[in-house]
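Only one protein chain is missing; all other protein chains are in place.
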Amino acid sequence: MSTKTEKIDRLAELTAQTETSSGSSLWVEAFRRLRASKMAVIGACIIAAFVVIAVIGPWIAPHSPIAQTWRGDVLPNQNVFVGPRGGNWLGLDHLGRDEFSRMLEGARQTLLVGVVSTALGFAVGAAVGVAAGAASTLGGRAGRRFDSVVMRFIDMMLAIPSLLLAVSVAAVLGQSLTTVMIAVGVVQIPIFARLLRGSMLAQGGSEYVLASRALGVRKRRIVLGHIVPNSLSPVIVQATLSLATAIIEAAALSYLGLGNPDASVPEWGVMLAQAQSYFDAAPSLAVYPAVAIIITALGFTLLGEAMREALDPKLRG
Amino acid sequence: MTQPLLSVDELTVTFTGRGRRDVQAVSGVSFSVDQGQVVGLVGESGCGKSVTSLALMGLLPDRGVRVGGRAEYDGTDLFGLSPSRRRALRGSQLAMIFQDPLSSLNPVVPIGVQVTEILARHRGMKGEAARKEAASLLDRVGIPDPRRRLKEYPHQLSGGMRQRALIAMAVACAPRLLIADEPTTALDVTIQAQILELLKELVDQEGTALLMITHDLGVVAGLCDEVNVLYAGKVVESAGRRDLFAAPTHPYTHGLLNSIPRLDAPRGEPLHPIRGSINDNIAWADGCAFAPRCDFYTLECLAGTPGLSEPRAAGHQVRCVNPVLPGSAGATGGTTGGTAGLEKTEATS
Partner (left out) sequence: MLRLVVRRLLQLIPTLLGLSVLLFVWLNRLPGGPAAAMLGERATEADRIRIEAALGLDQPLYVQYGRFIKRLFELDLGTSSQTGQPVWEEFTQRFPATVELALFAILIAVAVGIPLGYFAARRRGSWLDVAAVSGSLLGICIPVFFLAFLLRAVFAVQLGWFPSFGRQTTGINATEVTGFFVLDGVLTGEWDASWDAVMHLILPALALASIPLATIVRMTRASVLEVLGEDYVRTAESKGLDRRVIRGRHVLRNAMLPVVTAVGLLTGSLLSGAVLTESVFAFGGIGSFLRTAIDGRDYPVLVGFILFIALTYVIINLLVDLAYNLIDPRVRVH
């Protein structure tokens, strides 16, 4: 008797030593890989810093971002600008406003445009994608026809370059901050729709879906309970990457004069566009918002790319 | 005794992933292949049999892998050769057939080019001569209408035809050693038999030595002269085919044979899978890796690595402290559940 327990104990002890890690779920595993990825950590830190600045920035700003307090100190027409000095850490802009305070305030606007427009694109695009994907995988002949009509429409949207789509939206709705957000969001719709649909079609053809159907699981349950959750990961990655694109796209709209018409509200894209006129005399005024835009976009891109790698089944070891 | 064509001595392959613990996939494998002999390497997936074949061919990635031990081919040390000398040997002297014929063929290059390129490399054949030779090779492996097939792409061929095409490439330069890594696993049962028949024929005609890597004891029974059973990166039993099937001595080999369903078994007779999986093992340094799954396990099994012994007939070696003796066979079947010992055991019935 005692040898038997000894046998078992000794074996258990040795087996435990060679235990391989397996069986953790996809998301847990993905998160573990994300934490180990330098790209993800850097990206997440940038994003965290950006969000914190966007939230508390306006409160900690030392001066009003709008008041032209030092209007007399700068003469843009004669190339007289004021660089960093005590009290104005980043100097003054071309209207004598505190650049540092404007940068802080601008973070909030930039985040707002990025998040709202991506959320819009995501929501509409995902809805269209789910409808088309579900119709195509489980809707039979009529479903596939519906899917092909919807996709034709989506293709049409893809055929119009993003900036022009934004121009059209801005032209129809008039110029406002809302327009910028809608314009940038509309551009994202076809991307999300295509991605989610494609991913759903791939899932729809997989054997577990076939098995559920054979078992008589209700179609709605198959779509919402199985296909959609399993199709989401590429879309979530895309959403992260889209935040970067949205910020850059919004800056481009500002540059084309289609941004927020209320120029007193500081936004990095507008600030960059305006500063380019004075680039020779005061290059730093363009560099601050440009670097801020680039770093923020880089943060979202890094995190998105790292997520893509972490979720890619081919790279999972 | 003449020198064997290939002799492998204490081969080890270690994967050294960055930031991870080293994993030893092959830990001291020794065997030899004589001219014209068919030798089997048998085991479950994960036992190191494919890694062994890739190491011999020199197809393991450069980084993250450490290969130890010796492998002598025709008197030359394979691991000591320069990369370009090994490259010259591959395809001409040593050739390999892989498991999945579809993914092993380049999808965007016509079959003909994939055959002629090896003729161009090792036999210096070009143009029409190469095409003619390629067609006759395809003909030899039983592909009808070879001229037309040369222009076709892999996706236009059936699974069996693709494997035949891969075999044609492997034998194009009349290699002296052919390594076949589960050449029939991805095929239908009827096609499997045809491909095995073809391999046998080629080997008999040309006197090519064949190293057959498989999990399928049916394949072993039909083809191999000598068999090496691998478990967790070590040979646990090696014997001639007759000896192995007549008197399996290692509990693992024993379990493998027992787990094959038999048509002549009485109705209601339960199957006898080996319990657990290849992941339930202990390090060889601590004892016998198979101990956790073994029905004959005793405390002595945990006293360091068991050595290869020579219990009975010449050439029949076993690595076990408590070998199964003749007569006790079939007395104990592990009926305690768990997964089937072999992948696709059902296919072998």
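For clarity, chains are labelled A and B in written order, and residue numbers in each chain start from 1.
One rule holds in what follows: contacts are C-beta pairs under 8 Å (C-beta built on N, C-alpha and C of every residue); 3 or more make two chains touch, one makes a residue touch a chain.
Just so it is clear, the model here is predicted, and its values are computed rather than measured.
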Only one of A:Leu158, A:Leu201, A:Val217 or A:Val265 touches the unshown chain, namely A:Leu158
Touching the absent chain when the full complex is considered, from B:Met96, B:Ala135, B:Ala247 or B:Val321
B:Met96
Looking at the full complex, which residue from A:Ala12, A:Ala36 or A:Leu173 touches the chain that isn't shown here?
A:Leu173
Where does chain B touch the missing chain, residue by residue?
57, 59, 87-92, 95-96, 98, 100, 103-110, 113, 117-118, 121-122, 153, 155, 166, 169
Going by the touch rule given at the top, which residues of chain A touch the chain that is not shown?
152-153, 155-156, 158-164, 167-168, 171-174, 244, 248, 251-252, 255-258, 269, 272, 276, 279-280, 283, 286, 290, 293-294, 297-298, 301-302, 305, 314
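The rule is short, and it goes like this: only the chains that are shown with their structure count from here on.
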Report the inter-chain centroid distance for chain A and chain B in whole angstrom, where each centroid is the mean of the CA atoms.
49
Please give the residue numbers of chain B that touch chain A in the complex, ascending.
17, 19, 279-283, 286-287, 291-292, 297-299, 302
Chain B partner contacts - residues on chain A that touch it in the complex:
3, 6-7, 10-11, 14-15, 17-18, 20, 22, 36, 317
